[in-house]
Structures are given as C-alpha cells and as structure tokens.
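Single-structure report; data block below.
Of the protein chains in this complex, all but one are displayed in their positions.
What follows is chain A.
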Amino acid sequence: MSFTTTTLKFECETGNYHTFCPISCVSWLYQKISDSFFLVIGTKTCGYFLQNALGVMIFAEPRYAMAELEEGDISAQLHDFDELKRLCLQIQQDRNPSVIVWIGTCTTEIIKMDLEGMAPKIEEFIGRPIIVARANGLDYAFTQGEDTVLAAMAHRCPEYIKEKTLYQTSPLVLFGSLPNTVAQQLTRELENQGIKVSGWLPEARYEELPGLGSGVFVCGVHPFLSRTATTLMRRRKCQLIGAPFPIGPDGTRAWIEKICQVFEITPKNLEQREADIWENLKDYLSLVKSKSVFFMGDNLLEISLARFLIRCGMIVYEIGIPYMDKRFQASELNLLEKTCREMKVAMPRIVEKPDNSNQIQRIRALQPDLVITGLAHSNPLEARGITTKWSVEFTFAQIHGFTNARDILELVTRPLRRNNHLKDLGWSKLVKNIENKH
C-alpha cells in the first residue's frame, strides 16, 4: 500500500458483487410515506427476496404486495392491462391508499411491459395516482431503488408558487427518505441557521409533497440519489446545492455550511456544535483510533462513511461502491480528499463495481481490523478471524445529522467491543485450516 498518493484513485472491477435487489426500497419507503401502497410487479424470485429480507414486516399487514407474474403473463396470454387494473382496483378497495407505486422489476423490463403507458389509464380508472419506478437489478443496486422512486415522484410534486417568506427569497426542498424524527432534526439544524426548509421529497404523506419549479433550491441527504438530483434539475428546473452529505458531525457541518453559503448566511455556532459532538464521541473514538477498515461496497453510503471514519482516526484501505457518480458526489469526494490530507493518511482506493472474490483475496492479504460487508460474507469472514460489520444496518439505522453521529460509531464499534470481551478465549478462528488453495 503506497502512502504517497495524493489524489483519489478510481478503479472498476467486474461487478460480481453481492448486494440487495433495489426493490428492497419498498421496505423503508412504505413506512416513510404512510398513505402509499407499493406494488412490486415481478416473479416469485422478487417475492422470495422481499419476504426473506424484510422478515417480520411481512406479518404486520404491510402496505406492499407482489403482483406475481405467472406463465400466462410472460407468454402474453393474459392481458397485462386488465390484470393490473384488476389488482389495483382490489388494492384501492382494500387499502384506500393516496398513491400506488408500481415497482418495475427485471422481468417487466425483459418482457417490455409498458408500465409507464398503462399507468395513466389505470390511474384515471381508479381515480388514484399511480407512480412507476423501474427499480430492477438489471440497472441498479440496493439503495438506488429509492433513487428511482423519488425521481418518478419528483414529477408528481406540485408546481412551486412564489410567495413571500420571512426568511429567504428562495425555497429549499431537501430530498431523500429519512425517518420522520431524523428529517425533523435536520430541519431544525437549518432553522437554527435561519434557513427554512419548505419541504421534503418524500414527505410523510404523499399528499404533502412540496412544490417544485425554477427558483427552488434542492439539496440531497443521501449519496445515492443522483437520478433524483438530475430529474430535479433538468425536468423541474430546480437548482441543486452540491454538498457533502450530512453523515457524521463533519459531514453535517459541511452540509449546513454549503447550504448557508448558497443562501448567503454566515453560519453561527456551527464550529462549536461540531466540537461538542466530537467531545461526546470521545469514548468511541479511542476504540476506533488507528484501526483499519475495508468497505466491500453494496449500498452507496460508502464514501460518506469512509470520510467520517477517517476523521475519527481510522485507516481506510478500500472503498468498494456499486456505482460512483462523481458529479453528484463531487463535494463529498473533495471532503474525503481533504480529510485524508488533514488526518495524514493514505488516500483509499475507490473500487467501483467491485469483484467480491478479488476483494476477499485483498482482505486476506491486508487483514483489516474491520470489514464492512453484506450478510453473504459476514459469517464466513468472522469464522476466519476477520471482524465484520453488516453494511445493511447503516441503511436502516439513523445515521444523519449531528444527533445521530453516535449511532454510526455505535454500529462500527460493536464488533470491536465484542472482540474486547472475547479476546482472551482463544477461539477467534473457527474454520479448519484446509483452504489455502484460494
């Protein structure tokens, strides 16, 4: 590992990596948008994935379902339009949602089912808006599913009507789905700076979607929302504020600063606020200091998390990431570079479309203190004495803003704390030494 690199290096591998299917976004989006219903139009494979990935949620009368395609649908013996109309009518009668979101899958792509064409007609028939998002595994990974849904939803936001406000001339809309409390926390942080958030995409209810249009500023809270950002800029004529993402106190501060800068406001107390948070994290920081991390990459949060962990004093060997939008993540990448320089650590290599099997070779060679990876690899790595943290937890935990910085470190340090408890027992390697043929 060379410590002389001064800029970030980008590589691209084979794309043979493990991640969740993007249809998994229904699990958090149906909870966020409380008057919605998500209909995943796919096969048993999709249903089986959702059922297993979402576990307990299935049993709680969820507001999502599968439109399971059968052989007749594939061979076009059944009429898609009539079938979907029938199901949507049933959903409308049983659940009465304000919006039905159709999630297109690999199968609807391959058989070229014209979801976008059918939606308006069925929408008219049942008197409910139908949004179409193609969150399929042919094109996207995991969290990008939310990106496709929000990009489609951006079209449904009402037109912004200019009004006089006390705070600022232009409205600010934040995009990205966050639990309501976290959205509230971020809104308050900006309010403290005198910036009013005029709305979120998505809101807790579909009917409350914010107005969009030229003159509206938008800013993302997740690193994986590049399509939504593009749609907001190109189709809704909004102005995008390119900022690092509010993950970790450093990211949150940079995010607020960037927004303040756009609205020509000098941030108050921000430095102190950040310092207080770091002070509060002291006990965790001593645990992570100088420990090394390897991100295998599966949810696109990797750059922001790596940047935060480097600021915490960790060494990042590799940042695997499914897809790297250098434009949308530009500010975040800059902050990462700056952080590396300030913390005097080597620039990590950024590996787009990683190859899990190559990565495992590198992990064996580097022996990092922590590997952040999907569930498919966690247990096998643990059995080989390599400490892991399950990456999907970062997607479901509250990690945004100043308030939740502690939660990120709670997750990151959990395996390290576990190691401290078990370290003297002498059984960290739990496989027989048979496989040196790799």
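Throughout what follows, a residue touches a chain if its C-beta (ideal position, glycine included) is under 8 Å from a C-beta of that chain, and two chains touch if they have at least 3 such contacts; residues count from 1.
We take it that contacts and distances are computed from a predicted model.
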item: The complex's invisible chain, by UniProt name, from "Light-independent protochlorophyllide reductase subunit B", "Trafficking protein particle complex subunit", "2-oxoisovalerate dehydrogenase subunit alpha" or "Hemoglobin linker chain"; value: "Light-independent protochlorophyllide reductase subunit B"
item: Among A:Glu83, A:Glu123 or A:Glu352, residue touching the chain not depicted; value: A:Glu83
item: Sole contact to the chain not displayed, among A:Glu109, A:Asp325 or A:Glu393; value: A:Glu109
item: Of A:Glu68, A:Glu123, A:Glu352 or A:Glu393, the residue in touch with the unshown chain; value: A:Glu68
item: Positions on chain A where the hidden chain makes contact; value: 15-16, 18-23, 41, 43-45, 47-49, 51-53, 55, 58-59, 62, 65-71, 73-74, 78, 83-84, 86-87, 90-91, 106-107, 109-111, 136-142, 357, 360, 374-380, 383, 430-431, 437-438
